[in-house]
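Right, I'll just put the structure down here and ask away after.
The complex appears here minus one protein chain, its other protein chains still in place.
Our next item is chain A:
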Amino acid sequence: MDETLLQFIRHLRHHGLAISTAETLDAMRVVATIGYSDPSLLRDGLASCLAKTVEDHSHFEECFARFFQSQLGSKTDEHSSDAATNENPSSENQGDGAASGEGEGAGNGQGSGGSGSSQRDSATLNEVIRAAAEAELENIQYRTQRGVYRRKILNALNDEQTLSDIQKLLDAGDDEQAHLLEQARQQQLATVKELIERQLLLNNDAAGKQLRDATLKDSSLSAMEHYHRERLPPLIRKLAKKMASRHRQRHKRARRGKLDLGKTLRRNMAYGGIPFHRFWKTTRKDKSEIFVLCDISGSVSAWSRVLLLFVEALSDVLPNTRSFVFCGQSIEVTDLFKQYPADEAMAIIQQRHGLGGSDYGLALNSFWNQIEDKLNRRSCVIILGDGRGNGGDTGIEALRSIYHRAKLVLWFNPESHYSWNTGDSEIRRYQSASHYVAECGSLRKLERLLDQLLSLLR
């Protein structure tokens, strides 16, 4: 039965649970201790060693229900005689009302058309399952592979032989026998199809998902379909989590103290200079504050959304962050992120403030007025915008004041480098009043920028 467990773990991995080899070994020991016979016991036991976070637990429950409902049903057919007693009442039910068929697990209900033929059906199913194992069906990843695997399974089932047998019987004039054989073959084909679909559903297009995530990271947001943007928040959270764990470690190391020699000697004068009590130096951590100002007018709103989500997800390692958005007036939205979950907060911001074209003059001036007394040598200001002020006031004076006061002024421009300084773009002027203007054309570039920023701040 260990093969079943391995299959189940593969199934969990496809659904995004990270399960290591060590945990697999644990799971095997768990199964060896408690056995397969008691499903609720098995669920609790496996959950304790395979699902290690609260979200994982709910995923696990789902996967467990789906997997073992079908798997245990079909596997017990082969092994124990218990299954026979399980099988009988279910087929009786079908004979009576024929209504409970849908409710049964896929493994049990599959193909059991009438109570008489149920024995032969399960034989067909077992044969197909064996053939599927031979064809390595569990590796199926994409919908487009269905044909290939169908061919492989049919080969393993020796379908050619069956076909030629039917032909021979027809030639010999034995229509009755040929008809029966043809019927059996059709049933087999249907079972194969169903099995492939089920496996595909179990694997849940995992490789496709990975490929999509990788492409999403590199593709430009402005070119991205609305449909794909829906996938961004979880991806951003994943990236931010990785980044946060990397920088957390560094941060702790820098804070460790050394022996404070002077204080130790002074305090131990009473003992003739023998250091009975030791004192340690402590390093004080500079509290840097980050101000994020995002343009949420039509042209770059998608980017602002990504940056705000990113900053929100990084709140673990960036404790003092204040977020502002603007079309015209700059408005602080830090509290909104504290009150609502990130996605909801973004929707509210867009709805309340996200109308009209960007007015950089008004935005930068009001931004400066709001943060003037908070800005100091430890502050870092990030501005996201394309610097296209529709020919209006640039607000460059306000930006220059910020530049003189703050430790770092970063300008993230979602436009590609080639289109800077064309048309109404004022980015060249802003360049003179910020430490660095960076292009953040894709998620990967943004991730790299923030990564560098984090190592700078620590």
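Rule of thumb we're sticking to: a contact is a pair of C-beta atoms (placed from the backbone, for glycine too) under 8 Å apart; a residue touches a chain by one contact, two chains touch by 3 or more; residues count from 1.
We take it that contacts and distances are computed from a predicted model.
A chain of this complex does not appear here, and its UniProt-recorded name among "Putrescine-binding periplasmic protein", "Sulfurtransferase", "ABC transporter permease subunit" or "ATPase" is "ATPase".
Contact with the chain not shown here comes from a single listed residue; of A:Asp2, A:Asp38 or A:Glu62, that residue is A:Asp38.
From the set A:Arg10, A:His57, A:Arg378 or A:Lys407, the residue in touch with the chain omitted from the display is A:His57, counting the whole complex. The omitted chain makes contact with just one of the residues A:Gln183, A:Thr215, A:Ser245 or A:Asn390: A:Ser245.
Residues touching the missing chain, restricted to chain A, are 18, 20, 22-23, 26, 29-30, 33-35, 37-38, 40-41, 44-45, 47-49, 51-54, 57, 241, 245, 248-249, 252-253, 274-276, 278, 316 (touch as defined at the top).
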